[in-house]
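Only a single protein chain was left out; the remaining protein chains are all shown in position.
Each chain carries a letter (A and B) given by its place in the written order, and its residues are counted from 1.
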Amino acid sequence: MTVASIPVPELSPATLSPALAIRAVRASYGRIEVLHGVDLTVPAGSVFALLGPNGAGKSTLLKVISGQMRPTAGEVVIGDKPVGKLPTEKLARTGLCSIPEGRGIFPNLTVRENLRIWTYRGGLSVKSVEEQTYATFPRLSERRKQLAGTMSGGEQQMLAISRALVTDPKVLLLDELSMGLAPLIVSELYELVGTLAAQGKTILLVEQFVTTALLVATRAAIMVHGKIQQEGTPSDMATAALSVYLSS
Amino acid sequence: MTSFLQYTIFGIILGAGFAIAATGLVVTYTTSGVFNFAHGAVGMIAAFSYWELVANHHVPVVLALVIILLIGAPIAGALVERVLMRRLHGATAERPIMVTLGLLVILTGVATIVWSPKNQYQLSPIVSGSFRQVSINLQYQQVLTIGIAIALVIGLRFLFSSTRTGVGLRAVVDDPGLLAMSGASPDAMSQYGWILGFVMAALAGVLLALTQEQTGISIVAMTLLVVNGYAAAIVGRLKNIPVTFIAAIVIGLLEDYIIYYALPHLSQGLNSDITLALPMVFLFIALVMLPSVRLRAVGRLSTVRVPRMPSGKESLLGGVAFFVLAVIASVVLSSAVVRGTNLLNLGGEIMALGIVGLSLVLLTGYSGQVSLCQFSFMGIGAFLMGKVAGGGSLLGLVAAALVCAVLGALVALPTLRLRALYFALATFAFADAVDQGFFQDSRVFGGGINVGRIVLPGLSFGGNRSEFLLLSVIFVLVALLVLTIRRSLFGRRLVAMSDSPAAYATVGLNLAVTKVAVFAIAAALAGIAGGLYATVNGTVGSSDFDFFSGIIFVLFVTVWSIRTVSGAFLAAVTFVVLTTFWSTGLGLVAGAGIILIGRAASGILGIDRLSTLLPLPWVKRASGGGDSGTLAGIGITPMGGEARVAG
Partner (left out) sequence: MSPVDEPRLASEPNGGGLPALTVSQVSVSFGGVSALTDVNLVVPPGTVTGLIGPNGAGKTTLFNVISGLQEPDRGAIHFFDTDVTMMKPYRRARLGLARTFQRLELFGTLTAGENVQVGLESTVKWWQWRHLRKALWRNSGAESARGDSTAVDALVGSDALAVTTPDRLLAEVGLGGMSNEQANAMPTGLARTVELARGLAIGPKLLLLDEPGSGLDEAESQALGTLLVRLASTGMAVLLVEHDMELVMRICDRILVLDFGHVIATGTPEAIRSDPTVQAAYLGAGSTSGGTQ
């Protein structure tokens, strides 16, 4: 899976204020703790790739950031405000967009109705949302009256991602963006990620395809067993990732 | 001809009332994914409140309507959403059914206390007067009902398909978390949905009550009147409002024609009031006519954690301990009489009912099929026990098992292709039809059938004590059987079938056979239980197996834990003790219990925190088992638990 010539913003993380900071976050499902104190700083305008084997807790971390799960300790800071107990929908309206792993759509609504839900983010019209989505994914325009749950896996994933495109978020969380998508579309989407970053959006990206992710990333970290094991430049992490996967 | 026209118009008016009820059901289902069994009960409360305000306290009609529809119903809806429904997302399919049944039971219980069924409750029309059109007398009231129904259908259709709020209301059922991530508050959405549903239920209640001018309103009739709406809502597949409306009108017409044309000829041979069973017949027909669900991969995993299964040795030890305690109890209680009731006798009833509970563990706990008609099989079993071979014979028990197994298979066959909710509705209809059409027929139980003590070859169970011990042994054996089934491949198949039907078929297993088999086995168990119950009791009558009691019993099993054998036993204890000593509280306790446990899949026995709070040794031991459950993931050792409680 190769991505050709993606505009990667030349920004050094040190010069930027963080758009997203995670401080000593712990989280658990019932009695089982899966995040054991995670620290992570994502500079504004960067594409941050979070890598790691399955079950490391990456998706859990994204759930904590987007407010769907409360951390048992630690805090999440977006911009300069601690998120605290803000409910998920408030966070979403302040400009955080999270595309969850797997199914990020409403299966019993039609494509068009799904798009209508995206307008809850505020300041959007149904018409512009539809236009933008269909321009990026012409496939969806043929399916606008179909129940989203009956579409193919990839079409559903396109619909899910359309929310990130149309809602103009400041911070974007993408969990396994490429899952179930054809290579052609994956490379198109990563180009898009690059474009979004160039527009100044901050993107935190979880991805199984290390190479693909590192091509667009400006910074990366590896998570293992609920902890950040290493953090660094994409090229450093590429070699590090290899050894982590082999040892796991 | 004039009379035909007259009946047709009456039918349409009746249908319009049903339509309002049915649309309300559809609205609630669309906005919450919950089929609200309490919809009729909410309408009933609204109707009685209307009576209270207008007829009793002479509040002006408009003010009364404002109080009920714009203040009372919304507050109640919001409250129910907040306290009950919000917690249910992600619960097992059976849970919303149980919770709304609990609400139904509570509301009827409260209503019975507030508005004694002994009194008459008469209402007069909101708008009086009438006009004549082509020799037919129409009341303004009736025209109003039709008008409201049509306006609602158009308005709701617009809301759900053409407004963002309407789409949001539907979205919350699919995925509240995602709705929140999209910037809308799922809690608010689901609250609006329930408010809307309650207002519609109240509106239907008041309007339907006004059609009951001649007879006055009654709690049961008002609650069940809405069942007419069930059938229409099912025809509309719980989502299509216009189709629901048309179906409701058709049902109104059919009911009217049947009552005026067919019934006078039909009912001569019948001793029961067949009109009461009509809605259920319609419901059953609507269900049978539904297209089968396509086997489809849904890709959604339940998040429910289940209790650990005890091993064979553990169960056997538990069983023996249970029996030893039963022996001790039989000695201690041999002549204990509380308020005129022999406790050993009660003990026997508990064991018999416990077996019905076990049939539910098998059917609902393991295979996820909700059955609301186990009491019907129990009643049929009791009837056969009383009639076959002069009563009290072992043959009676065999007959009970066989007949119920066959009946069970017959109920399951046309409905097994439907999904869990529709299956539950079918058993609901069947239970009521059996109650109204068979049990209540005076020739069936009459004043009660005398059933002799059970006679086994070479043994006599003349005394209370020996009979109690016999029943304890049978209970233990059935419990062991159920646990063995769960450990056997059949048990794994039951769970697998309810977890993923599509995967079940693609590993080479036949869904239909498994479903019919488990339903027949459960029906046979309930039939045997009924036979045993009859011999313990000496006499059985129609009221022993009535429809509502059956529902309440299912609720108790769910409250204790429908996944464990202990749950079945404790439910039987609770049910029998309450029925004997505090029957008014029966429904209220069951309803309160179900509200308390919310979505905990394994009931009280499965709640982590409770088990660590209570200083009960067997619960402690179980929760120390290192199970990694998030919710109810602890392994109660069922037989052990029972043994303690019995002693």
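In this text, contacts are C-beta pairs under 8 Å (C-beta built on N, C-alpha and C of every residue); 3 or more make two chains touch, one makes a residue touch a chain.
Source: prediction; values computed, not measured.
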{"item": "Touching residue (missing chain; options A:64, A:148, A:181 or A:196)", "value": "A:181"}
{"item": "Chain not shown: contacting residue from A:158, A:174, A:204 or A:240", "value": "A:158"}
{"item": "Contacts of subunit A with the absent chain, listed as residue ranges", "value": "1-4, 52-55, 101-103, 139, 142, 146, 150-155, 157-158, 176, 178-188, 208-212, 245-246, 248"}
{"item": "Absent chain, residues of subunit B that touch it", "value": "294-306, 309, 311-313, 484-485, 487-493, 495-496, 499-500, 502-511, 517, 628, 630, 633"}
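One rule holds for everything that comes next: only the chains that are shown with their structure count from here on.
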{"item": "Centroid distance [mean C-alpha coordinates] between subunit B and subunit A, Å", "value": "44"}
{"item": "Interfacial residue positions of subunit B with respect to subunit A in the complex", "value": "164, 167-168, 170-171, 173-175, 177-186, 299, 628-631, 633"}
{"item": "Subunit B partner contacts - residues on subunit A that touch it in the complex", "value": "29-32, 66-68, 87-89, 92-93, 97-98, 100, 103-109, 113, 116-122, 126, 163, 167"}
